[in-house]
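Each remark here refers to the structure printed beneath this line.
Heads up, one of the protein chains got dropped from this complex, but the rest are sitting where they should.
Letters are used for the chains, namely A and B, taken in the order the chains are written, and counting of residues starts over at 1 for each.
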Amino acid sequence: MGKAIGQAIKRKEDPRLITGQAKYLDDIQLPGMVYAAVLRSPYAHANIKSIDTSEAESQPGVVGVFTGKDFADLNPLPCAWQAGGVNNNANTPRTLEIDKVTFTGAGVAVVVAESRYAAEDALQYIHVDYEVLPTVVDAKKATEPGAPQLHENAPNNICMEWTCGDEAGTDKALGEADVVVKQAIRNQRLLPTPMDSRGAIGIYSPVSEDYTVYMTSQCPHIMRLLMTAFVFGMPESKMRCISPHVGGGFGTKIFLYPEYCMVAAVSKKLGGLPVKWMETRRENYVATSHGRDHVTEFEVAAKSDGTITGLKVETYANLGGILSTIAPGIPTTLYGRMLSGVYKIPNIYCKVYGTYTNTGMVDAYRGAGRPEASYLVERAVDLVAQELGMDPTEVRRKNFIPPEAFPYAPASNILNGLKYDSGNYAGALDKALELIDYKNLRKEQEEARKAGRLMGIGFSSYVEICGVAPSAWVGLNGEGWGAGLWESANVRVHLTGQVVVTTGSQPHGQGHETTMAQIAADLLGMDVADVRVEHSDTLGTPFGYGTYGSRSATVGGTAIYNSVQKIIEKAKKIGAHMLEAAPEDVTFEDGKVFVKGSPDKAKTIQEVALAAAVAYDLPAGTEPFLDDTTYYDPPNCTYPFGTHVCIVEVDKDSGHVQIKRYLAVDDVGKKINPLIVDGQIHGGVVQGVGQALWEGAMYDDNGQLVSGSLMDYALPKAHYLPMIETDSTETPSPVNPMGIKGAGEAGTIASAQAVVNAVVDALAPYGIKHIDMPLTPQKVWEAIHSNGNGGN
Amino acid sequence: MTEITVNVNGKSYTREIEPRMLLVHFIRDVLGLTGTNIGCETSVCGACTILMDGQAVKSCTQLAVQADGSDVTTIEGLASNGDLHPVQEGFWEKHGLQCGYCTPGMIMSGVDLLKNNPNPTEDEIRHGIEGNLCRCTGYHNIVKAIQYAAEKMQGGN
Partner (left out) sequence: MYPAKFDYYRASSVQEAIQLLQEHEDAKLLAGGHSLIPAMKLRLAQPPALIDIGRIAELRGVTQDNGSIKVGALTVHADVAASDVLQSQCPLLAEAASNVGDRQVRHKGTIGGNLAHADPASDLPAAVLALGGTIHLLGPGGSRQVAAADFFLDLLATDLHEDEVLTAIEVPAISGKTGTAYLKFEHPASGYALCGAAAVVSLNDDGTCAGASLCFNGVTATPHNASAVAAALVGKTLDDATIDQAVNANLSIADPMGDMYASGPYRVEVAKTYAKRALKAARDRA
């Protein structure tokens, strides 16, 4: 490889972001634009008996008021990931709900007005007659006898029952084990909270009868597919979807939402006026999909020497009142299949009930399923260590999948035919122990305890599944994904020598414009500045599946790599012609074609591009222009891993937890841009720390979201955190030619359990085994003072 | 409607507005300066931070009428003659941003902090930006960006 991959270069996209010139959705103003405000259900479960909009229609500035009945011709939004067990009971949102609502915040009407203030004013004049119904908000209680029933097609509110692994073998292992540790855990509901909430602008053209929709989406191509083919029932050519600058997504902007359909449909009703809808934070919290919310019990079996012999898991996954776009795939494929963690566990069984409750939709949130799996496995390992009186690092080491075992298929075929690609799990742990000075740390802990201070050290050795995914595996072979998961790239070397790369992935903070330019520049021997990356508009980019699942670099980047390779082959052919040499005699190095052994007489890629573009003198049968499009379908996913260490101090008089140090040793394979990788790790770690210590969405029994604002829902703040220490090992992935594994979610997948393990370790003198997240000071204080198990 | 005159980034604007209009909406929607962002409605996130008469203020928690007669600086007015402010430069150098949405407000807070405390400790920086939320960076590189700017503004590199 050349000189750009692996360089920690500054981001190309930053100048417009640090000067206020970047255009996010709400920054877009169009002539004649009108503004939508959505009326949302104040009840979590109700039948809509009638809606009277007449008074609202006559308010000043109001252009139109619409209800679900106005859009009855549009189909419900599709569920695109029907994991095993979802059979004809996928209840999904409508553009606006018509007959009933199953969560607080469901849209029931929309006001469109000349200003956002006027639209807000008119909302209170819409009169909805609700028949209020009883509610249930807990994933497990929803399945119990007597629980309110949300959907006729889902008895006992069960949307799906999904299993993986070997139940008989696991039961046998549990029966024969020296020790079995049983624990109930909750992985609480989270509000993903990208700082830029969601929005959309719909523009209908009455002349061409087509739509343009701007949206805060991580995958505009999928949005167009779902909206046209499934909701509107029309050809894809009738819609263009554009994601402008998107201020963070963390998964929540993967999904198709009712409002995206609504702005398009309303624009049509209004003869083509551009209609903007922009979410408030309150709306973001009630109406944008949430993350996690598992109620789980597990049993882990081990020998007295610490060898883990079995893991049995039962999880109730809360899916909310209706299904978000890929909700069923998260607690199944992305969770159950990763329950072996970094360990050689010979017997695994997992059963998941996906349930409907009167709460907001739950879908992918950074890590999506894998943080839940990793949290469970790493808590289980610590519980085994505690039970056996062993050092937690020793139990980890004893059970690690050894480097020579790769490619490794986790036992009981829980990964459904795939294999972990490569790994050196002990290598990452060793490096972490050395960097953190583990031996002295334990001494320090002992001294702290003597002095009455509660210091704790927590570990998390994790592996995740990234670079999603081989299409045949995720779609055809039982995972239930409704399409493929390849990625596209187009690379063109223009006549001027400048390169344009287009990708079907969609940046919303990850720095694609820099890293993808690095890939092309590196291979073509050019300056990164001469490569422009275009994206996020269905007009002008080939179909692509978008950005999530740490896939942009691994899958999208490989598509670019492959296109560049094909361009280089063509350049060699043309260059050879220019050099009057045979194609097999030339080579391409440092951006130049030359006859092997004669680098002084070379044609630069720019010269070749010009020759290819003007096409005055090309080899016979060669098409003009250096241009290639790749659709790359990965043969496997990738499996980043590492060990994180967290050191905490607990104030025993208040229960307050302070993180003293946090170290992340990650192996993401080869890094394209270490500066960006580190940034991804920092941010990912802090999101997991947020889950461990502060964040938690709370519904009351009536289905009201009581943590409905940033005054109640605690995002991590700067002054609660230390610097995040990062280091890495490098085990290239054999799955793709650059050896990259992906870095977007690793931090989040690894971190929550490092913090919880550290706090439980700090409280070891009190015999505490577990506390459910978030570890609020009250829970920690109560655990200390009840002198027992702080879990549920 | 009420008439107000506000000097924004060195230019005086006189406009008729509804008294209820928030300052951030005046800046974004009336003046078209959309670099200042909105991230919440509870005065917590700080995405809307601007300088008002030289002090960092959450422009979502001021009515535009309260700014009548004031000098306002937004992110668009920070660079001078094409030269980035050292805090802007620090954010670029140290990868202090990812999605960029909190960045304008974060930069304005950083500018305000360094004006009052040119050589802050890490802890002082962290407390100095406690009114600004970032969901991407974990704050690590934001702290470094402000440290970079502090050093540069004091004549370092």
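FYI, a contact is a pair of C-beta atoms (placed from the backbone, for glycine too) under 8 Å apart; a residue touches a chain by one contact, two chains touch by 3 or more.
As the structure is a computational prediction, the values presented were derived from the model and not from experiment.
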Residue in contact with the excluded chain [from B:7, B:42 or B:147]
B:42
Given A:54, A:304, A:496 or A:654, the correct residue touching the omitted chain is A:654
Selected from A:117, A:250 or A:594 as touching the chain missing from the view
A:117
Contacts of chain B with the absent chain, listed as residue ranges
2, 18-20, 22, 38, 41-44, 46, 49, 52, 55-58, 60-63, 65-66, 109, 112-113, 128, 130-132
Interface residues of chain A (partner: the chain not displayed):
116-117, 120-121, 280-282, 653-654, 656, 693-694, 698, 706-707, 710-715, 717, 720, 776-778, 781-782
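Rule of thumb we're sticking to: only the chains that are shown with their structure count from here on.
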Distance-wise, how many Å sit between the C-alpha centres of chain A and chain B, to the nearest whole number?
29
Touching residues (chain side chain A, partner chain B) in the complex
10-11, 13-15, 17-24, 26-27, 29, 117, 193-197, 245-248, 250, 280-282, 508-511, 675-676, 678-680, 682-687, 709-711, 715-719, 721, 723-724, 747
In the complex formed with chain A, which residues of chain B make contact?
18, 20-21, 28-29, 32-42, 44-45, 47, 74-76, 78-79, 84, 88, 91-93, 95, 97-104, 107, 122-123, 125-127, 129-130, 132-143
